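One structure, as structure tokens, below. Some questions next.
And now, chain A:
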Amino acid sequence: MTKNRVSRLLSVLLALTSLWGFACAHAEQAPLRVVTTTAMIADMVTGIGGERVEVRALMGSGVDPHVYRVSFGDIQRLNGAELIVYNGLHLEGRMGQVLERMARKRPVHALGEALPAARLIAVDDAGAHDPHIWFDLRLWREAGEALLERLIALRPEDASLFRTRAAAYFARLDALDARIRQDIASLPENQRLLVTAHDAFAYFGRAYGMEVVGLQGISTASEFGLADLRRVRQIVASRGVKAVFIESSVPPRFIESLLAGLESAGQPVRLGGELFSDSMGPAGTPEGQYFGMVEHNLHTILEALQ
Partner candidate 1 sequence: MTPAPALSLRDLTVSYQETPVLWDVTLDLPTGCNIAIIGPNGAGKSSLLKAAMGFIPAAVGEARFFGEPLDRVRARVAYVPQRSEVDWDYPISVEETVMLGRYGGLRWWQRPGAADREEVARALEKVGMSDFARRQISQLSGGQQQRVFLARALAQGADLYLLDEPFAGVDMATERAIVALFNAIRARGGTVIAVHHDLSTVADYFDHVALINQRLIAAGPTETVYTLDNLRHTYGGRLGLLTDIGRRVTEAGLNDEALPPPPGNAA
Partner candidate 2 sequence: MSEILWILVIALLAGAANALIGSLLVLQRRVMLGDAISHSVLFGLVLAYLLSGSRDPLMMFGGAALIGLFSAWLTDLLHRLGRVQHDASIGVVFTFLFALGVILIAGHADQVDIDPDCVLHGELALTPFDTLHIGDTDIGPRAFWQLLGVTALLLLMLAVAYRPLHALTFSAVHAASLGISVALWNTVLAVMASLTAVASFDAVGAILVVAMMALPANTALVFARSLQQMLIGAVLASALAVLGGLALAAWLDASIAAAIVVAAGLLLALALALKAFLRRSSAAHRETPRSQSA
């Protein structure tokens, strides 16, 4: 840890004295260095690349990708990357715009942009799309297929390994996809309604037949008003929904105010639990991995609405 800091500091001093040139010698067999923005993407890159890639996710647990603040180390991480993978579709806010422009100089891959627009959910007339593509596992697989091609193009010698691992990863995706489909279908029809703080689950809803209602819009930066609260409350009350959910990257008090309002109006609703939306759980926990995170969400939804 300390050693790491010293080396970082040293590298700055080197830079400051114009002695740049710690050219990263490109060893023939070194794994491909990939930097991703979110941990979901890192999970997929690892899934496909195995030990032939060295993946680093910039954004940790609980971080809202939209307002992520870049740190000093991130420059070197981005700089040293042989491939940068990000979500795109404005998930990463300002950083996404910069990454977009970086495409001229560096290998950059935007998962969302590689998908056909017809498969995406449009949110306005100007051509903007909902970025939360990882909650539709088939769509996420399609994004993964494009990523696979990109990785192969960069490391043709590892093509067969990538393909084998990708097939396994995709198979897991397909299996989980089928399970979600089945489980959600098992819910009573009037309970297939997902009420959360912000519109992160539109793809999930479209893919698995759940209606999705959020207090806030796509972006977590906008504020909701009393009218939005009223709208959501009316839906919850009129449909007899059993539970609503808080999200990992949104303050819980948003949904808590909805609950308190419902309770005070004599229509108590349970808090279904916490769903992961824009980020995953801490590394080292099951929720810190993509499949664990999706399963956590699924269980939480099932338990609350069954």
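Candidates were picked such that all candidates are chains of the complex that A comes from, given by their letters.
Definition applied: a residue touches a chain if its C-beta (ideal position, glycine included) is under 8 Å from a C-beta of that chain, and two chains touch if they have at least 3 such contacts; residues count from 1.
A quick note: this is a predicted structure, and the numbers were derived from the prediction, not measured.
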item: Among 1 or 2, touch partner of chain A in the complex; value: 2
item: Residue numbers on chain A that touch candidate 2, as the complex places them; value: 5, 8-9, 11-13, 15-16, 18, 20, 66-67, 69-76, 78-79, 90, 93-95, 97-99, 101-102, 104-106, 123-124, 126, 128, 131, 217-219, 221-223, 225
